[in-house]
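Quick one: the structure is below, questions incoming.
Heads up, one of the protein chains got dropped from this complex, but the rest are sitting where they should.
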């Protein structure tokens, strides 16, 4: 059975990945053609001519239209067919599927599910994305040979940090600190504070702390696969309360996970920060630090996926620190069941709910 | 279900591909050993020892016989076993299958189906192959990762030329010119004339035309997978009629498509021409022009095959220009059904019928 949730807004690309050329992406197992119209807006078509199935991305643009490279069938950017060489009649069935697209904050969002349920109000947003006191910086895209559930689960799992990222995002001070998990709206949040401990590598390098700090990790995982990791540190002397995190060095790492198919995931990541707002060099340094940590995750996630595909003789065990992942998988299962059965009394599709 | 028609003569190799060494080919999903006997004739055996299944092509020749490289079982070139080391008795079951072979005009033909139905009279022939007024030139072999039906269909489809080969075999003048399709005996013919238009790249380079020309394309597709493309141009001033094509620059491009298996096809191609008959340099120039065009086809055909193997959500559409391909696929379906059900009242196997 599929693990892929269709009724959701996914990040199809950074805005910078889409231009006036015809480019093929794979999202939820489907080939998708993305290109910019002359007016700059983004068009998204199923990347397969309905005639002989050549990817339309192998054709060419004629204005805002796309002409198939095999027999010249031509489609408008909404997918309707405008020309079939050799005949005058163009039946409506000669169309290609299009996908709703919304571009905001340099991110191209796509809706691969039931169009009637696509509501732009559900697209992820957090106020810091448009707050001049915060700096937003797009990082890169991780191409991970692992099911998206493994990737997403990792981002509502503070406990792995001590072991996978001992020199960057974690250290041994946090190995046994308990994790709290709550569910708010459609987001699952796992968090923990490590008080009065040595700063981790990231904040040694970036925050310039020398003495002990209070450190927090809040992992907000929005269904189906979008994570906001709120992490930061403040000097112990500042005695900040849990709701005073803006007083410290605070970073939001955002992960937009888009399933390529059941076995591959693209994780586009970016960060928002409340310090060094005008410091371009800081962005590069943070990227380098995060990339080191993410490479550690990728090695783990790909090995886990490969191992899960081998013959199994027993059920995996679940432990106390798995509360975030367990809630997450349970709720994904509910979403999938709702999509599988076309429940006409179902609630609206999963929306983003942000509470600071 | 298989798409492979077994009761037909296929091109196994150019004559130049077969010599006294043991060489393995794959045809219709079967491994085939080809080699020349001492008298120069070609032997074709199933390339698998009936004992421990080592490919016989890994063994060695002993005169006209083949000795398996594992335990020395030795087979005559007709497949009968002549020696089993360690025992004197050689039961008839210790044979290896052989395949009927006919070599003509530097082409090695093979019959992979029911031997009782193999009739040499069915082997493709056209008079120009032995007419000194025509020059025959073997090109190469395209190894294409696509089902042979896609490859063959492309050769009864004049409409793709304008879009796939805009600089070589076609140009935009023909985009909307209607295609005629007729069925003659066991061949399907699609053709069209483009009158009084700019010459295409091929005939600019090869025919030396400067003004407008009358151009024709006749695609004869013989079941199951042999194509003769009759194309040429004549100056508009010559006012040639449809049946006067020999008055123009006329080229027959022949494609002998042999399925390797359901996913791969070898397309051996050659041409016959009525000009520059003694000009070896012209052959090389024509090869180069055709190779450029064929590379364009290969890119398309492999992409189509890959896309056809992805999950499908709808039926592909058929359009007016598909008449040739549609007739072709329908008739292949009939052949397959006849082979599948061992219809003992069936007509003879598909034969070549050539009408000029």
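Note that the chains take the letters A and B in the order they are written out, and that residue 1 is the start of every chain.
Throughout what follows, a contact is a pair of C-beta atoms (placed from the backbone, for glycine too) under 8 Å apart; a residue touches a chain by one contact, two chains touch by 3 or more.
None of these values were measured; they are calculated from a predicted model.
Only one of A:102, A:205, A:236 or A:300 touches the chain withheld from this view, namely A:300. Seen across the whole complex, the unshown chain contacts chain A at 157, 159-160, 162-164, 175-176, 178-179, 299-300, 303-304, 307-308, 310-311, 314, 316-322.
Within the entire complex, the positions of chain B that touch the omitted partner chain are 29, 31, 48, 50-55, 58, 67-73, 84-87, 91, 93-94.
By definition in this document, only the chains that are shown with their structure count from here on.
Computed centre separation for the pair chain A/chain B is 49 angstrom, with centres defined by C-alpha atoms.
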